[in-house]
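One chain of protein is taken out of this complex; the other chains stay put.
Entry: chain A
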């Protein structure tokens, strides 16, 4: 048997919003990445960089005025060309479980967590019958560390952390191989952020056939959970890196990634100067140039994602395959 390929393969994914008056917003441009089973990829970047649009594209949840290009293969299915019927019947909940940004808004306000879980389980799994569904709902709650004695509560009666767990239980109900978490820690306290990402991590470790794509602007959360990171700026992925190397030594290679980490309060706490560009009005060359300390005239040309970084002057040269030092070792 051949080794299974990546669970999700994204190639040349672009999303354009067509605005009244003929304006085009380049929300995502030429994204290329993979997510393998058993791993967690964190897609990081500032708000408005296009990362949430990318998530919506994978789930087929983009508004009508959009154009997409490229492909996003989940097994044998291209998510970008699959119709709404296929996505609704076979993908959402079954092959991709969505853990939303504001779980309280995602849960139906007038119904208890139990009834929502039972309904989802009945829809996504073969479980039938009141007693069996009740038991399955309790098991599903337990898997997401949702306390069974809170199952009969309504969403507004839950704390932020418990609402997040209820949403996770729903996302896991159909046992999907890919979990997609869109800013799952927004508005949560630090200890709760840590607990939430640790729990997400456990769902990947408990089942190595499962993978997690987490979209976040929270670098500390990404550091805690990710195996790899993809950094997005102005709609493009500008760096793909191993998480340990990115957050530790030798550190990121793209000047924007450097700037992001340097902004953290436990690092230099220095902001990146300036503001991100408008996605409707991107320059022809590197979109980071106006804010970049390393920019020069060559940066008026768009840097391709060569290897793992899209930059003409990355912070550190790539490690050569064999140097005299490591050849001797």
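FYI, a contact is a pair of C-beta atoms (placed from the backbone, for glycine too) under 8 Å apart; a residue touches a chain by one contact, two chains touch by 3 or more; residues count from 1.
We adopt the following convention: contacts and distances are computed from a predicted model.
Asks: Determine which name in "Aldehyde dehydrogenase", "ABC transporter-related protein", "ATP-binding cassette domain-containing protein" or "Sarcosine oxidase subunit delta" the UniProt entry assigns to the undisplayed chain of the complex.
Replies: The record for the missing subunit names the protein "ATP-binding cassette domain-containing protein".
Asks: Which of A:48, A:75, A:177 or A:251 touches the chain that is not shown?
Replies: Here the residue in touch with the unshown chain is A:48.
Asks: So one chain is hidden, and I want to know which residue out of A:12, A:129, A:248 or A:271 touches that hidden chain in the complete assembly.
Replies: In the full complex, the listed residue that touches the missing chain is A:271.
Asks: Looking at A:24, A:128, A:156 or A:190, which residue reaches the missing chain?
Replies: Answer from the full complex: A:190 touches the omitted chain.
Asks: Which of these touches the unseen chain: A:80, A:219 or A:295?
Replies: Among A:80, A:219 or A:295, only A:219 touches the chain that is not shown.
Asks: For the chain that got dropped from the picture, name the residues of chain A it touches.
Replies: 45-48, 159-160, 186-192, 217, 219-220, 259-261, 263-266, 269-272, 274-275
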